[in-house]
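Missing here: one protein chain of the complex. Every other protein chain is in place.
We call the chains A and B, going by the order they appear; numbering starts again at 1 in every chain.
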Amino acid sequence: MRIMKIKLLLFTFIFGLAISSCQELELQPKGILGEPELFGTAFGVQKYFVQLYMNLPIEDFIYYADQGYKPGNNNSWQAYKRSLAGMSGEIYGWNVNMFEAGVGYWPYDYIRIVNVFINNFPNYKDKYDVATYNSLMGEARFLRAFFYQGMAKRYGGVPIITEVQDPVTTSAEELQVSRASESDTWKFIYDDLKFAMENMSETSVSGRANKFVAAALMSRSMLYAGRIAKYTQYLGFDADEAMQGGFIGMDPSKANEFFQYAYDAGLFVETGPYALYTNNYPDKASNFANLFLDKSSSENLFVKGYDAITFGHCYDALMSPNPDFSSFIGAEGGPVLQHMQLYDFPSLIDEQGKPVRFDKRSDIKNDMEPRLQGTCYFDGDELRGKKFDIQRGIYVSYTGTAEDAQSGSNAAPINSAANRKLGNKGQKYNNVLITGNHGMFANKGGENNAFMGAFIRKYIDVNLPTNLVKVNKSSTSWIVFRLGEIYLNTAEAGYELGKRTEAFNYVEAIRERAGCKVTLPAIDQTVSNTYGYPIEAGLQFIRDERGRELYCENHYWWDLKTWRIADQVLNNRYHRALTCYYVFDEGKYIYLDEVNRNNRTVTAPKRAAYERIPQGEINKNPKLLPQNPLY
Amino acid sequence: MKNILYLILAVTLLSFAACQEIDNWDEPSARLFGNVIDEYTNHNLLMDNNDWQIRIIDRTWENNNPGTVAQFQPLAVMRDGVYNNSKLFSGIYDMLPYDGPFWPVDTVKGIILDKETQQNFTVKPYLQLTNFTATLDGTNLTLSCNVKAPIVTDLPNLYEVKGFLSLTTFCGNSNYINIGEYNNLRKSINKTWAAEVGAADSKDYTLGPFPVKSGYTYYVRIGANVNALSRRYNYTEIVKVVVP
Partner (left out) sequence: MSAKVTIGAIIDETNRPNSTSWSTMKTAWLMRPDAPFYANDNPEFLNGDASVLYVGRNILAEIDPEISGTNRSNTRRLNGTLQLNYNIPNIKGLSLKGSYDYAMELPDETRFKKSYNLFVYNPGTEEYTPVVINSPSSIERSASFNIDTDMQLGIHYNFNLGEHDVKSFLIFEEAYSSWDNFRAYRELLIDSEYLFAGEALNQEGTGGTPGDRVSQSLIGSLTYAYSGKYLVDFRFRYDGSSRFPQGKRWGFFPSVSAGWRISEESFMKDNVAVISNLKLRASYGEMGDDGSAANYPPVLGYGLTNSIGWMFGDAMNGGLRPQAIPNPNLTWYEIKMYNLGLDFGVFENKLSGSFELFRRDRTGLLATSSAVVPGTVGASLPQENLNADRNFGWELTLTYLNEFKGVNYYINPLISSTRSMRIEWLETPANNQFDHWRNRTSGRYNNIWWGNESEYMFTSLEEIRNHNLPMGQGATPGDWILNDWNEDGVINGNDEHPIATTGLPLFNYGINMGGSWKNFDLAVNFQGSYGVFVEYGEVLISPLSFGGNNSLSYFMDRWRPADPNADYFSTATEWIPGYYPVTGHDGRRTGTNLVQDASYIRLKTLELGYTLPKNLYSKSGIEDFRVYLSGYNLLTFTGLKDVDPERPGAAGGASTNTVDVYNYPVNKTFTIGASIKF
């Protein structure tokens, strides 16, 4: 009996212990920070802003033309198969005609994050000196504007949200916000940026915005807005519901107001500590190439940085041929001849229309604009210890004009198998290699096969050894805003405002640095009707200057779009190829202008002027109707 | 006892059947069809398959589901100007031929689609293409036709005149040999009718020569468009060209 008691005691004792060690169901989540920790200190705010900066609508190395922004996606190796440059025909890439997709960009989650800050930050005002407080508040407005312009340039008018809505307590009705007019949307962006310019600090570390960066965004956005106001009328959308509702397009009379904003913003930027990059003078070609690699460049206003550890990109792995320059799949595209010929470019034919004879393939560069040489790699150029080696084939003999080659068509008599030798890597004709080491090979697709006769040099990191040229190992910064662009924005806005001389002074500065033959061309005011609307040759020249200076910086598509000419420029547009042949009986080289071998064309549908409002969002919120035209 | 067994048997059969069918929802089965008629010729409009669509808006859905706003489904129109879709749900629809090569028309409201419903539309084409000729000289094909604008006032810019070659009986902007040698032979205009044609209401255009291959059979036509919405084409009829 007693023993039993003891046992019972013992038992209850042991499990008494166990139970006393009993867990609470209330557990503290680990690694969660609250508002006070974040908004209370400048560092906390910076940490809070990281998610916003990272998700800014920046079309850079990892932007997918058909899938949109994928920040933090560490698997961007397909980005240059589906690049904006490829889509808009600047380079000959793998997928074209991605216009139908639209990227469904709808960043209101980040806009909410900014709005939370803008609404609650005043509660922490006493923790900061006025300057810092204002600067941070300005920064938030800059970030918000950035997200909105990312939508405005796609959709026109979008819902403008400045409050933080609570989906639990708010009625479904209230949660459904309708689109603002396109002009109100751009005006909203203007107001945010104006505030930012007035309140942000003068300086900042690279990768962080300051008042001049805000001004740069102002300059670009307002230039877009001006173009949209002025040229949307020519799209033939007048009868469209969205157009009539003002959700797309603006009253042409508003154009000058926006151009003025852009112009002033440009002047504002010039008051900052920035200058065109000239460190590598006198060699203007390598100077231009370096401007995209030198992280300390005086021309950079704002860059998006990468490191090869957490967030690297794949640009190098995708733009130069494998295996000589890349340890990954290698070149996904090359520069298109139409664009090369925008620069000072050697004539490929003589007076009789015969192909010009060159002693060396690399002689093509003798008469070429340095800026182009800094933008593309041609035969003979050196990278990572190897030389580019590009040739398509051999003509046993070439008598007659360039025309006779019929853009490379096999049907042309002169291209008979007997006279034109095409081949694969290492293949020879009378002990002369038929192709170069990097193309163009007869038996391969475009990857690593210099289909366009040259490769992209802009942004290629020459310091990366070939064995490290692979997925996510590139750490070149993407330059979001540089003074060069701002000059051209100001120039175009100025010209649209009638300030022709001022405009061309900016163009001159750019062309001076580019090493063009003629730095300040005469201002030609003859009006043409190329795009179904009147445009002065002088203005066209400035537009082309953008095409030259900003080539492959993902401006071209937005320019075509906002000039309202995308559907006309990209109307069955062929990628033409610069193609080198060795003329056997002469021992000389010729360059021909050929149609890309897959006969691929780019065609932008009319509706690409605006993207489709995401259908899923319309289903959730019918107030977003009317949909943009032709969707 | 017995009943229980019967019950079980019944349930078995049910679940057996249930498991076998792929989908437990009914497929759509109502048919909507009709013609798109060219007001000038009184024949069906000449076009290419699915160049443009008729928008139908399902009002029944809207009425049965408050809070939703019905959005259009596109109905493809075929080359002979006939449209037909036999997999729709019965209901009340609004219909609008949209973004076609003709002057805008009004939405036809409240069409009741039961098992089978026919609905025709009459449209005024922007352009009429007539006197189409295709002349073959060896392996060079030349196309010509007359382009007429029945209504010139407010006519959007005349945009381009383009020859279409196809290897099948389908020929037009949705089915053609899309290569540089051919596309570059189109005539790009993008001018007002007055600027391009002047006072006259029609003008002849000749395109080519198109290099064609011997041993091939082509189906060819010319299309012309004005700068309205998606710039759909008005066409000539199709001609078969056999290259010896």
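Convention: a contact is a pair of C-beta atoms (placed from the backbone, for glycine too) under 8 Å apart; a residue touches a chain by one contact, two chains touch by 3 or more.
The structure presented is a predicted model; accordingly, all values stated were derived computationally and were not measured.
Of A:Leu84, A:Ile113, A:Ala242 or A:Cys580, it is A:Ile113 that touches the chain left out of the display. Considering the whole complex, the residue from B:Asn49, B:Thr192 or B:Thr206 that touches the absent chain is B:Asn49. In the full complex, chain A contacts the hidden chain through residues 4, 7-8, 10-11, 14-15, 18-19, 21-27, 29-35, 38, 46-51, 53-54, 72, 106, 108-113, 159, 161, 165-168, 172, 175-177, 205-208, 303-311, 323, 327, 329, 425, 467-468, 477, 614, 616-621. By the touch rule set out above, chain B reaches the unshown chain at residues 1, 4, 8, 11-12, 15-16, 18-25, 27-28, 31, 49-50, 57-58, 60-61, 65, 67-71, 73, 75-76, 78-79, 82-89, 91, 166-170, 174-178, 213, 215-217.
In the analysis below, only the chains that are shown with their structure count from here on.
Centre to centre, using the average C-alpha position, chain A and chain B are separated by 36 Å. Partner chain B is touched in their complex by these residues of chain A: 172, 236-237, 239-240, 406-407, 409, 411, 529, 531-532, 568, 571-572, 574, 595, 599, 601, 605-607, 615, 618-619, 622, 625, 627, 629-630.
By the touch criterion stated above, chain B contacts chain A in their complex at residues 67-69, 71, 99, 104, 156-157, 159, 178-181, 183-184, 188, 190-191, 211, 227-231.
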